[in-house]
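Here the complex is missing one protein chain, while the rest keep their positions.
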Amino acid sequence: MSTQTLPVPDRTSIISMQGLEKKFGTFTALRDIDLDVREGEILTFLGPSGCGKTTLMRIIAGFEDPTAGSLQLRGADMRRLPPEKRPINMVFQRYALFPHLDVFDNVAFGLRLKNWPAARINERVGRMLKMVQMDTMATRWIHELSGGQSQRVALARALANEPQLLLLDEPLAALDLKIRHHMLSELKRIQRETGTTFVYVTHDQDEAMILSSRIVLMNHGRIEQLGTPDELYFHPVSLFAAKFLGETNILPAEVRSGAGDDAVLEGLAGRMRASHLPKGLADGQKVHVSIRPETVSLSDSTVGTAPEINGALAEITQIQPIGSRVVYTARLDNGTEMRSQTVRPPDALPLAMGQKVHLKWSEAAVAVLTA
Amino acid sequence: MRWSFPSFDRRQRSGLALAAPTAVFLVIFFVVPAAVLLVYSFWISRSFQITPTLTLSNYLRALGNAGMWLSMWNGVWIGAWTAVFSVALSFPVAWYIAYRTRSNAILYAVLLSWFSSYLVRIYAWRTILGTSGLINSTLMQLGMIDQPLSFLIFSRTAVIVTLVHLFVPFTLLLLLSALRNVRTDYLEAARDLGASWRQSFLRVVVPMAYKGIVGSFMFTFILAAGDFISPQLLGGREGVTTGLLISNQFRQTGNWSFGAALAFILLGVFLFAYFLVAQSMRLGRLSPGLRFHPTLPTQEKA
Partner (left out) sequence: MVLRTYVWLYLLFLFGPLAVITLFAFHSSPALSFPFEGFSLKWFRAILDDPQFLAALKNSTIVAVAASVLTGILGTLAALALPRLPKRSLATFNMLTFAPIALPGLFLGIALLALFERLGIYRSLWTVTIAHTLFTLPFFIETVRSRVAYFDASLEEAARDLGATPVQTFRLVTLPILFPTLMGGMLLSFALSFDEVVITVFVVGEKNTLPFYILSMMRRTVNPTINAASVLAMGLSLASLLLGGLFFLMQRRRAQARRAENE
């Protein structure tokens, strides 16, 4: 759903990294990074603070040297190239707009270094400022700008050089929520207009979900999972991935009756079947399953019978309305709690505390986590 | 017409009350004395006796005196070279402390040397550069020279070396605090946008650290050009500066009015020097706050 409006990514890769590693002294900040950045995509580095996102981005920009591995730009080794020679530009975390220059001169900075004639600079800067809707503020000084405006200028400055790749390091972190959402759609529009490849760093899963063509989920300097937002959301490969993206019910389970496509999982929420199974599951293997709350449906237990598989009988122990949603917590007979989330109806809630209910979820809703 | 008194809130009033003792102290012992000195420069005095007769003769005499101009030239020469060397020598160290190390050890060492005695350091250079000083005696013992090198001491060079040693820690501190305003991400942003090392230095570091760089240069210049003890002890005949002349008027000759006039002339030269430095930075487009584009037609100010 979120990928519909994005351009179809071109398969050719701009940057490719293999076996990349970065050590600071004895501390390994990045290891075993194998990654391609594809032409025209928005690739997001997502992960908790300190997992190495900024470091990876700074390696691409040329501000850090990897301690091992290869880093290529369209097939050519990039490791020797200083930052100013790379066709890559960056929007800095705190913008780093030059305070001694006004908006216009900030955006023109890179172009002046190329000794462009004034007319050409004026044209390009004007176009960039118009694109970020800052064309009326060209003569403002940097300290006269709000956070959102600084953000736009930083974007214009980085894009003025027409880089092949734009790096953005948590560009929205300093903005308040409303502007952040607005800027996200602005970023998407600008990316579409310019067709520039974006590498975007964030620790905010919502930003990543809304913006990305693909997400690189990182943890402790490693790539945990790489895929489209939908792949990460519905088919996490690890406990970490399942927990990091969105709310979920995590249940321990064991693989039963065969390791093929018809494997059945036996766990605290009864027997389950999953439509997607990881390869190489063995009989008796211990795994976890992740079931998103919004895929669990509740119904009054006095109507119909409890499902034999992918379902359970439970009692509602908590009802939590959150704006447009309601989250129910239900306790199974064995004490296991599961949450279910539905759209909140405009009238009274159909279920009450203490009520016995049937929980149900589909095979597609079950993600099996082996790590 | 109505008098409008600025109205202050309680917090501001308490601030004014707290500032008052210092302000009064500085007015009595700094502003008033400066005014007295200014008045003196227009009076007449001889052998420590002042006559309150309004006259321009002190200034005219000073400006018409070749010795005065020579001493001014000496002072400016000494001050300028001291400032140039101090800034040039300190910049790499300030850079190192600001960007290359996280420990403050070097900074503390520099601070310590700044507060180690002023006179001792002058004395040290006299010991090192003197006619029978360390350098000469060592060179003579090594048989490299038979006569002591006379240019080492009692010369402007000796004064400059000493003053650089005296003021270089101060220069460094000012430069450092200027560089601390230029966070590394500004440097990286410049590199990212295609600036070479040199370009990012000239177009980002210098304008952003402008105040500190010009400030440390000017401070060193003024303190060095106005110092009279080093020229007195190390400058010899060649190193007579206006500062030394002024000090002599007040301590020996007793012509205070003339001395005061010299002091205000020196002050004027300092102001002129500041103007020159600021102007040349502007012309070199190294100042902050310059606009590099023609004013655009359709600008508004919201």
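By letter and in written order, the chains are A and B; residue numbering begins at 1 in each of them.
The rule is short, and it goes like this: contacts are C-beta pairs under 8 Å (C-beta built on N, C-alpha and C of every residue); 3 or more make two chains touch, one makes a residue touch a chain.
The shown structure was predicted, so the numbers you read here are calculated from the model rather than taken from an experiment.
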* Structure fact -> Listed by label, the shown chains touching the absent chain are B
* Of B:Arg46, B:Lys211 or B:Arg251, which sits in contact with the chain we cannot see? -> B:Arg251
* For chain B, residues in touch with the removed chain -> 6, 8, 11-12, 14-19, 21-23, 25-27, 29-34, 36-37, 40, 89-90, 92-93, 95-96, 100, 106, 108-110, 112-113, 115-128, 130, 132-134, 137-138, 141, 165, 168-169, 219, 222-223, 225-229, 233, 243, 246-247, 250-251, 256, 259-260, 263, 267
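Going forward, only the chains that are shown with their structure count from here on.
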* Separation of mean Cα positions, chain B and chain A [Å, integer] -> 55
* Structure fact -> The chain B residues in contact with chain A across the complex are 183, 185-186, 188-196, 199, 203-204, 207-208, 210, 288-289, 291-296, 298-302
* State the interface residues of chain A toward chain B in the complex, per the touch definition above. => 61-63, 82-85, 88-90, 92-94, 96-102, 104-105, 108-110, 112-114, 118, 121-122, 125, 136-139, 141, 157-158, 161
